[in-house]
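Take a look at the structure set out below.
One chain of protein is taken out of this complex; the other chains stay put.
Each chain carries a letter (A, B and C) given by its place in the written order, and its residues are counted from 1.
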Amino acid sequence: MTATESLPSPATADADEVMTVTAARALADGTSCFVGIGLPSTAANLARRTHAPRLWMVYESGTLGASPSTLPLSIGDGELAETADSVVPVTEVFNYWLQAGRIDTGFLGAAQIDRFGNINTTAIGDYDAPAVRLPGAGGAPEIAASCGRVIVIVRQSPRTFVERVDFTTSVGHGGGPGDRERLGLRGAGPVRVITDLGVLEPDPATRELVLTSVHPGITAERAREATGWDLAVAPDLATTPAPEPRELAVLRSLTGRG
Amino acid sequence: MTATESLPSPATADADEVMTVTAARALADGTSCFVGIGLPSTAANLARRTHAPRLWMVYESGTLGASPSTLPLSIGDGELAETADSVVPVTEVFNYWLQAGRIDTGFLGAAQIDRFGNINTTAIGDYDAPAVRLPGAGGAPEIAASCGRVIVIVRQSPRTFVERVDFTTSVGHGGGPGDRERLGLRGAGPVRVITDLGVLEPDPATRELVLTSVHPGITAERAREATGWDLAVAPDLATTPAPEPRELAVLRSLTGRG
Amino acid sequence: MILPLDRAVAELVRDGDTVAMEGFTHLIPVEAGHEVIRQGRRDLTLVRMTPDIVYDRMIGAGCARKLVFSWGGNPGVGSLHRFRDAVGNGWPRPLELEEHSHAGMANRYAAGAAGLPFAVLRGYAGTDLVGRTPTIKPITCPFTGEELAAVPALNPDVAIVHAQRADRAGNVQMWGITGVQKEAVLAADRALVTVEEVVDELEPVPGQVVLPSRVVTAVSPVPGGARPSYAHGYYVRDNDAYRAWDAVSRDRDRFTAWLDAEVFGAGGGPGTPVAAPGGEREEQTA
Partner (left out) sequence: MILPLDRAVAELVRDGDTVAMEGFTHLIPVEAGHEVIRQGRRDLTLVRMTPDIVYDRMIGAGCARKLVFSWGGNPGVGSLHRFRDAVGNGWPRPLELEEHSHAGMANRYAAGAAGLPFAVLRGYAGTDLVGRTPTIKPITCPFTGEELAAVPALNPDVAIVHAQRADRAGNVQMWGITGVQKEAVLAADRALVTVEEVVDELEPVPGQVVLPSRVVTAVSPVPGGARPSYAHGYYVRDNDAYRAWDAVSRDRDRFTAWLDAEVFGAGGGPGTPVAAPGGEREEQTA
């Protein structure tokens, strides 16, 4: 795909594509990124193929510096091991790399996220009699604690964006300013929540998530309706730059669409 | 060397050779042995070439199941890595193998050893102004603590066999019965001290080292003179079986003598 | 000791045992799990960082009393429906949970392998896991005064892993993503390793982990024994099988029919276990 005329039009981008491209753009070249499977993996691999060729991807299976040629379905695909700078035991990836503070960006998903960016991936409803039992913590609590910063990718709805998570699996900004420091969490926590509607960022003073950008065609009102708390909107609300044709083309080659 | 007539006569064995052969015999086939350089390494390699072909030698450099064709000068010779079942990081050899209690026999030397089998390899005299500064602990304290049992190989003299060690680098039987248990040491501690004169073993009741065997041509009196405390002699004092011609031949092929 | 799979499971895995079947997406001992189901083991405490479809099957088959884990999902697909049904509805029997994070579980195995009673990590602070999981406690650094998390060692009765190769003496060799398998084997009282093949000599391979025979209780040759996961250098991951499991496992009847046909049935594909001598299989699954 080299001829410009074969690139897809930005107008054809769907909401998930805008979300993924926006997430990819948040990853600076040369930085390290702890990558989970699904949207984070897609976004990181997109970044590596566009503006961040030296993005250093770490998967929790122990592959350091993986550069898969196709999107892995799982965090332990053979392609990851074959293309990695190094494959280390799981103990080392968590202790020597994550806990030691060597990862710049952690990417997390969420089943629920609250006003302060705390995340639930354990259970919806009562823990002992859950409405929905979710997979659980995995690497997330320590990714949220120890990465330099965290980016959350999650589709926005009132069921997902809740006033208070039913279970705090991974700490965002706790109950507000100073909580991360009090808990001894070394990273900055969630600095950006990227959804299919826009981008939320913590208010520097209150640590509450604020809508700072909406994707093309999305209104602040729609984002507020998709949020289970009274979502504040930044006075200088931006519109997310639309995906570029090349970004869309690479993304679709990764996901097999188009 | 297959013809019997070429084997050396036991009568030619010197004191160190009797000591080394006696130590080798203490290693049962199929057991695991934590091997230090020097006499322990010579004894273990002799055992592996005579009665204990499946002796599993672990060197603290991380070589598990090494089977060197020549005697290594250091615990990290390349030959050890090349012939090992597995080479592991030093952290693993100490944590996953030694500390976990997977080694049957630990072999230790000593600059001083006392009545209760406690060992000094740190300093002779005052620690802060030592008469002789020795290399220090190395792996010995945890070998003495965690191996199933310990065998000490050391030449016997009043300077070495002392009433009380100047510095307890590695605990033998502490101050007597029950001390190892109180300290939480999991192995049985020194079960045999093999010298150039004979063999000492702890009295089951008092834990004090007692002369239980003298090498051919050595008297109990000579062993007592070479001991800095009033060495008890077992009522059934044995004479160490002399080295067999084949043992001597293999030992000399290892050490390059004869 | 090289044993057919059914004999190895019969000898090593007992009702009520704590069993760790490890594998981080790669080299998952699926066929060994099926054999545990066939032999009707009950009241197991299943331990694994990433319980996936093989634990889903064992839970659905009623083998498990408790699950100690950090992430229970169908990797890359979604939820484990038998796990959910057991947690939510107690079908076929209630499942007690002990939840940790990956970092906590990995360190628990490492402590177990190292003969320590506990491990220390920076973890869990501020999460609701602390209140829910009694095996997380605070510990203070005696040098800096910092508060960290302590977790107790995991020492399973038996660990089961899959590897590429073993030699005839029972030394085991695995490579590729090796996860926490070494630690699980070293932490366990007994260890069963299913392998793709038994060879005369283990040719060294980059990235290999070698488990010396003295820490391996039994080796069972089970070619394809990790399917539908993969064995680096032997076969690739069958992603479609993981996706297909989602539909099969959503429904109790469909799951039960699948179990009868694929695990208890005579059929079976490349993952069918090696037959035991003397028809012992029938006896054990009766």
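Throughout what follows, a residue touches a chain if its C-beta (ideal position, glycine included) is under 8 Å from a C-beta of that chain, and two chains touch if they have at least 3 such contacts.
For clarity, every value in this text was computed on a predicted model and none was experimentally measured.
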Out of B:E142, B:D196 or B:E247, which is the one that touches the chain we can't see? B:E142
Out of B:S32, B:T50 or B:S170, which is the one that touches the chain we can't see? B:S170
Among B:E17, B:D77 or B:E208, contact with the omitted chain is made only by B:D77
Specify the residue from the set C:P117, C:G131, C:G233 or C:G265 that touches the hidden chain. C:P117
In the whole complex, what residues of chain A lie against the chain that is missing from view? 32, 56, 64-65, 85-86, 95-96, 99-102, 146
Can you name the residues of chain B that touch the chain not displayed here? 37-38, 60-63, 72-78, 80-81, 87, 89-91, 94-95, 98-99, 122, 127, 129-130, 132-142, 145-146, 167-171, 174, 179, 183-186
In the whole complex, what residues of chain C lie against the chain that is missing from view? 115-122, 135, 137-139, 141-144, 146, 148, 150, 152, 204-208
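Throughout what follows, only the chains that are shown with their structure count from here on.
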Ordered by label, the neighbours common to chain A and chain C are none
In terms of C-beta pairs in contact, which two chains are most connected? A-C
Taking each chain's centre as the average of its Cα atoms, which chain lies closest to the overall Cα centroid? C
Calculate how many whole Å lie between the centre of chain A and the centre of chain C, each centre taken as the average of the chain's C-alpha atoms. 29
Centroid from C-alpha atoms only, then distance chain B to chain C, rounded to Å. What do you get? 41
Residues within chain A bordering two or more other chains: none
Could you list the positions in chain C whose residues touch two or more of the other chains? 183
